[in-house]
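For reference, the structure I am asking about is given below.
A single protein chain has been omitted; all remaining protein chains appear in their positions.
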Amino acid sequence: MHAIGIDIGGTKIAGALVSDQGEILREHRSPTPAGDPGAIVDVVVEMIEKLSVGEQVVAAGVAAAGFIDAAQSTVYYAPNINWRNEPFQERLSNRLNLEITIDNDANAAGWAEFRFGAGRLVSDMTMLTVGTGVGGAIVSRDHLFRGGFGAGAEIGHMRVVPNGLPCGCGARGCIEQYGSGRALLRMANEIADVRGIGNALADLRAEKGALTGEMVGQMIVAGDAGALHALRELGGWLGQACASLGAILDPQVFVFGGGVAAAGDLLLDPIREAYLAHLPARGYHPEPEFVTAELVNDAGVVGAADLARLHAETPRLGASRSEVR
Amino acid sequence: MHAIGIDIGGTKIAGALVSDQGEILREHRSPTPAGDPGAIVDVVVEMIEKLSVGEQVVAAGVAAAGFIDAAQSTVYYAPNINWRNEPFQERLSNRLNLEITIDNDANAAGWAEFRFGAGRLVSDMTMLTVGTGVGGAIVSRDHLFRGGFGAGAEIGHMRVVPNGLPCGCGARGCIEQYGSGRALLRMANEIADVRGIGNALADLRAEKGALTGEMVGQMIVAGDAGALHALRELGGWLGQACASLGAILDPQVFVFGGGVAAAGDLLLDPIREAYLAHLPARGYHPEPEFVTAELVNDAGVVGAADLARLHAETPRLGASRSEVR
Amino acid sequence: MHAIGIDIGGTKIAGALVSDQGEILREHRSPTPAGDPGAIVDVVVEMIEKLSVGEQVVAAGVAAAGFIDAAQSTVYYAPNINWRNEPFQERLSNRLNLEITIDNDANAAGWAEFRFGAGRLVSDMTMLTVGTGVGGAIVSRDHLFRGGFGAGAEIGHMRVVPNGLPCGCGARGCIEQYGSGRALLRMANEIADVRGIGNALADLRAEKGALTGEMVGQMIVAGDAGALHALRELGGWLGQACASLGAILDPQVFVFGGGVAAAGDLLLDPIREAYLAHLPARGYHPEPEFVTAELVNDAGVVGAADLARLHAETPRLGASRSEVR
Partner (left out) sequence: MHAIGIDIGGTKIAGALVSDQGEILREHRSPTPAGDPGAIVDVVVEMIEKLSVGEQVVAAGVAAAGFIDAAQSTVYYAPNINWRNEPFQERLSNRLNLEITIDNDANAAGWAEFRFGAGRLVSDMTMLTVGTGVGGAIVSRDHLFRGGFGAGAEIGHMRVVPNGLPCGCGARGCIEQYGSGRALLRMANEIADVRGIGNALADLRAEKGALTGEMVGQMIVAGDAGALHALRELGGWLGQACASLGAILDPQVFVFGGGVAAAGDLLLDPIREAYLAHLPARGYHPEPEFVTAELVNDAGVVGAADLARLHAETPRLGASRSEVR
């Protein structure tokens, strides 16, 4: 049976009907009516109804950036769409005759990669989504790792520098400040201040008024020494973070998604190099692989649909302590 | 039915017959014939046979410090007893008519706390064993987290200081160098160099030739300002590490075991304080509790027995990808 | 003979007639016409004329926050009064029949302490002015250390944390971000977020809307545990910085001025403690003293006057390479 996946982004809502093999059978898109929870519910309900027409649908899963509670019902906090303590699962269930689950968008994307993409051959996977920020997803022995309060796998907020750069989360020194797309732009601006290696970036900045992530991406593709230097610095930080994550999570594969991962081996090479240089207990256990994500744009909807299907199909033999608590 | 737990330490091997309620019904101890794998096998076999006499025993679990493979059969590396790639499970199974599993000692202790001790009311727990080094155990949704290669939960080797102090694992800046009993002794020696606050420690060091961990522990109990200062510094580092671990693992409770945890609230208070000061996204999800371990000396044998029982009793419906790979 | 000292601050201009023993014989104050270099010149000229009436005056010295060139003629950059490349010495000399020198305000204050205050018994002194930012002054073998381009002794911009907090200077991790009054306020806010120790600060913040440096100062005087904790953290950073400064500058005394130094031993004790704990090559040379400044409010005008007098009275036997270059 099919399932529906919905991915609520800051600018658009994407929905798809997804087979149990992860194939997208039908899809819809709609702008996000940001800041209006009620309007978002309307758009999602309408999209699920359209995608369901004439189909056997077992469940629908919704993914959004933010903190979701352990019962996968309430959105504690979703920065893009300005939600606080929104009982989203209940609102949707009231209007749809379908089992509904909600999940964090990085979890959904990670799960899609695990099931149908870069992680499909392993049991334990750690994914870092390197976009504007740094998202995370963890799969352990074939299960998505959610944490005791449903807020785990926030890998972007592991601290890598004591007393380091301030982070939007209120803490300092998070890997998000050293390994995200925003960090790459900052590093590119720093390189642009360095004569010689930074000349092309400096010229572009002068011409356009300011550098953007897109410009830096184009300079990387064009092989500019300054942009590549910034990318290597970014990869170095990510690889050092993976050395710590490897000690804790011990995945068979690290998957890198998000816009910056489009750089492929230009990003993966410095990650691997830094990982090996900072690895604890080197030589005493097999080394993980480092790869880029395969599903890219569809990961959110595919993962949300599949998580919803699994949730609907899992027999409830007994409550976990986390559900009865 | 009962199970047997064996805990192989650097100086002694402890064994116990353990009920399914975690009670120790009978126990034995024996010195560790260190450096001689064959002799250790003999001691363990004999101990299991003695503990089994006249009892219905479902399985035996063995815990040792070191890296165990994902199939829980081979000890890749056990520093205390100088093993490398030792097929320990097979050696024992050949001589005993009993299902045998082996596990890392920190995992065994963590599992005991989860089942019968400080973590018994939650589904997600992170334990740090603060002894000579820093060991770790992670429980997620009622399951022990082992990692893809069986070497996960090595929390002591998460890096907290870039380019920091060299660690025995070959990397630098690991929390083990800032949050272990050995780190506490180093901090106490540093404080002893500071006039005023360090006077009592300096006097003791002069009298005894050198400070030991035991002396520092006694000075903590005695309320010495210098020793308490060192303990607070240690707790500060552990609390900062917990802020990162909370973002990734999101446990409902952090449990602290090992000798240093005997300090109780004197250790927990600075941990909580530092955790709160460095917590990412503070206020957006419930806060974990910080407690000390309850089983202390028995945790290894109780956890090893219980893990063996569960392994023996779990129906094998199908192999996880991690087992077929 | 007397000299005149002028101290141009962000809100007021102070002027004084100063004896060669550092005594203030007469003084004037006037609001700063900020942002208008011409008006400031008018105020300074008028003030010098008033202070000179009926007196034998050998020279006038002017102190301002900012970068001054090596010839002590041009203000490259003065943040408070929005000057850029202002030929201030020439503008004043054109209107006054008096030798004029200009200097950085931290240098002037440091020189005053060296000549008549906390540094009067030594030949080598390092002063840190802990106000909103962190200013510095260095005296070496009885001479003010100015650097090759006149911009030395900017101690506040020594880096203490790689990849640390962003600084107003454009770099990151400067001691100014960890050891200034502004840093103290940030630390107090962080403590206010910690339950227990931070309760009184949190209550005050809730009552007043926001904490100010003045409030934190009052809480320190009142003995509040949270405010004292923040002050000790600040002192810890300053003491660690002094360990590095001691290796380079090797002063006989470290003098602490600025508003935060009013805390006296409450600030000096953690500075000394951290200095000793981080001192390189401990035990192989005499230890410096740590004291607070003595002249406080008058240091700027007294130092500016004295530097001008010395400049006027020093015979010019030959140019230093720095002047002919």
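Residue numbering begins at 1 within each chain, and the chains themselves are lettered A, B and C in the order written.
In this section, a contact is a pair of C-beta atoms (placed from the backbone, for glycine too) under 8 Å apart; a residue touches a chain by one contact, two chains touch by 3 or more.
Keep in mind the model is a prediction, meaning the values are calculated, not measured.
Enquirer: Any idea which of C:M1, C:A39, C:A71 or C:C169 touches the chain not displayed?
Expert: Per the contact definition at the top, the residue touching the missing chain is C:C169.
Enquirer: Pick from C:G38, C:G54, C:G209 or C:P286: which residue touches the chain that isn't shown?
Expert: C:P286
Enquirer: Touching the hidden chain in the complete assembly: which of A:D20, A:E46, A:D142 or A:E273 does that?
Expert: A:E273
Enquirer: Need a quick check: the contact residues on subunit A for the chain that isn't drawn.
Expert: 162-163, 190-191, 193-197, 273, 276-277, 282
Enquirer: Touching the hidden chain in the full complex, which residues of subunit C are there? Just list them.
Expert: Spelled out for subunit C, the touching residues are 67, 76-77, 121-125, 136, 138, 140-143, 145-162, 167, 169-172, 174, 240, 243-245, 247-253, 278-282, 284-286, 288, 320-323, 325.
Enquirer: What residues on subunit B make contact with the chain left out of this view?
Expert: 161-166, 172-173, 178
To be clear about the criterion, only the chains that are shown with their structure count from here on.
Enquirer: For the two copies subunit C and subunit B, is the contact made of the same residues on each side, with over half of the numbers shared, or of different residues?
Expert: Mostly the same residues.
Enquirer: Note the rotational component of the Cα superposition from subunit A to subunit C, reported as an angle of 0 to 180 degrees in steps of 5.
Expert: Between subunit A and subunit C, the superposition angle is 180 degrees.
Enquirer: Which chain has its C-alpha centroid at the greatest distance from the C-alpha centroid of subunit B?
Expert: C
Enquirer: Need the CA-centroid distance for the pair subunit A / subunit C, whole Å please.
Expert: 48
Enquirer: Just curious, how far off is subunit C from subunit B if you go by their C-alpha centres, in Å?
Expert: For subunit B versus subunit C, the centre distance works out to 52 Å.
Enquirer: Any chance you could list the residues of subunit A touching two or more other chains?
Expert: Within subunit A, the residues that touch at least two other chains are 161-162, 172.
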